[in-house]
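Complex shown without one protein chain; remaining protein chains in place.
All chains are identified by letter, namely A and B, in their written order; residue positions are counted from 1 within each chain.
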Amino acid sequence: MTQPNVQPDRGYVTISAEECKGCGLCVEACVPRVLALAAHLNHQGYHPAEYAGAGCTGCGLCFHCCPEPGAITVYKLARPAAA
Amino acid sequence: MAKQLIKGNEAIVKSAVLAGCRAYYGYPITPASEIAEAAALYLPRAGGVFVQAESEVSAVNMLYGAASAGVRAMSASSGPGMSLMQEGISYLAGAELPCVIADITRGGPGLGNIAPEQGDYNQVVKGGGHGCYRTLVLAPASCQEMADLTALAFDLADAYRNPVVVMADGFIGQMMEPVEFAAKAKAPGSQPWAVEGNRETRPNLASSIHLEPDRLEQHIRHLEQKYLRAEREAVRCEHYQTGDAEIVLVGYGIVARILKAVVDEVRKEGIKAGLLRPITLYPFPSVQLRALARQAHVFLTVEMSTGQMVEDVRLALEGRKPVEFYGRCGGNAPSAAELVQVVREVARRSSPVLIPDAITKTEVCHG
Partner (left out) sequence: MAEVPSGYTVLHERPKAFYDTFERKGELQQQTHYCPGCGHGLAHKMIARAIDELGIQDRVIAVSPVGCSVFAYYYFDTGNVQSAHGRAPAVATAVKRSRPEAIVFSYQGDGDLAAIGTAEILHAANRGENITVFFVNNAIYGMTGGQMAPTTMLGQRTTTSPLGRDPFNEGYPLHVCELLATLEAPVYLERVALGNAKQVMAASRAIKKALTNQVKGLGFSLVEILSPCPTIWKLNPAKAQERVREEMVKVFPPGVYRDHTTERAARPAPPPAPGLDELPRLLDLEGHEFDRTGLERPAGLDLRIKVAGFGGQGVLMLGEVLAEAGLLLDLEVSWLPSYGPEMRSGTSNCHVRIADQTIASPLVAQSNVLLAMNEPSLRKFIGDVETGGWVLYNSRSLPEGVTAPAGVEVLCIPFTELADTLGEPKAGNIVMLGALLEAAGQLPAAAIDRALEMHVKSARWLELDRRALELGRETARKELANAYV
């Protein structure tokens, strides 16, 4: 997803669609606005949150504002990007 | 160890500590307050906990907490306080948490008075709280039994994982008699189901909630099995001169003490009387009573109430023999002389109901 000649994002986020209840609080909290509720429904009939795939800063606010224990996992870039 | 002249209430506490009790949570109330006072002195000395709670409601929930944590814990109260504890007793039974509560009974209903009465039978023995549960109930008739039955109560509580009530009237709580205590102190044990705040017990849960009807029914059936086991195995009673008894007196606590004197007295006149004294009020000695029905002509239940245990006597006998009742209440205890009259009367007639008012009031310990 990251393109070779572009600085990689500092963070990354995964959302477990089946654990998400579609409350949208992560979307509200996301500063770079890279989260949104999906158009499709999950098995329980919620529109789960989705990551746009790029632009995550790894701030973790979406994780902290998500009421579900394990719906969101936030990652950070482990090593500095190659110059 | 030498016998000690000691109040029944105080004997409960010393015996409890020797039985491994290390926590007391309670609210003062006459005529049970000496239990809290002795506990405040002796529990901390033994490395235990004493907390004077803000109410009996809190006290019984503190018992719930201590029992959850696997500690032998107790409280004590009297009628009005027992009423307040019933919610918590239901939770304790539901969550299968062992504890001991001493009920030193007084007169009711409402504020009633502080003199001894046995009007708590129904709320304690039949379970005053909600749901299908029972409490095991022990009824001491002497200071020595205050000690012995308190120790037994802790063992029964653990064995059945259920609250056990030691129910004594204010006389037994307030009087002093020589008591010989257990020679060896028991070490506080540990319970595999307890929530202790460590790795081993981390998976444990103390709870009385079962949302699914099938699971709750299964749980209630499990409790029921325990109670049936108690009815088979835990019954205790004392027979006094019942071998050839044609008239069987039934009474517990202080009443049984008076009835013993009555049995001795009327036997001098040739009336073949005997006494069956329930020591466990639940499980009730129904089988033992039924056995006596083979030879006895009549049963006479005496209580310091308007008749609560008498219902259990009638249920036990299932109509096999007439059951008479004589009761005093309001803090009055029947005197031996008064009861001798009643027994003579019962022996003379076969079945009529006695009217207590017809008997002259005699002196009792109060007023």
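In this text, contacts are C-beta pairs under 8 Å (C-beta built on N, C-alpha and C of every residue); 3 or more make two chains touch, one makes a residue touch a chain.
It should be emphasised that the depicted structure is a prediction, and the values quoted were computed from it without experimental measurement.
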Listed by label, the shown chains touching the absent chain are A, B
Answer key for B:Ile35, B:Ala66 or B:Ala273 versus the chain not shown reads B:Ala66
Contacting the left-out chain: of B:Glu37, B:Glu87, B:Glu231 or B:Glu311, that is B:Glu87
On chain A, the omitted chain is touched by residues 1-2, 8, 11-12, 14-19, 21-25, 28-29, 44, 46, 51, 53, 58, 60-61, 63-79
Touch rule applied to chain B and the missing chain gives residues 1-5, 14, 17-18, 22-23, 25, 30-31, 42, 45-49, 51, 53-55, 57-59, 61-66, 68-71, 73, 87-88, 91, 95, 114-115, 170-171, 174-178, 181, 184-187, 195-199, 201-202, 204-209, 211-212, 254, 257-258, 260-261, 264, 333, 335-337, 362-367
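One rule holds in what follows: only the chains that are shown with their structure count from here on.
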Between chain A and chain B, the Cα-mean centres are separated in Å by 63
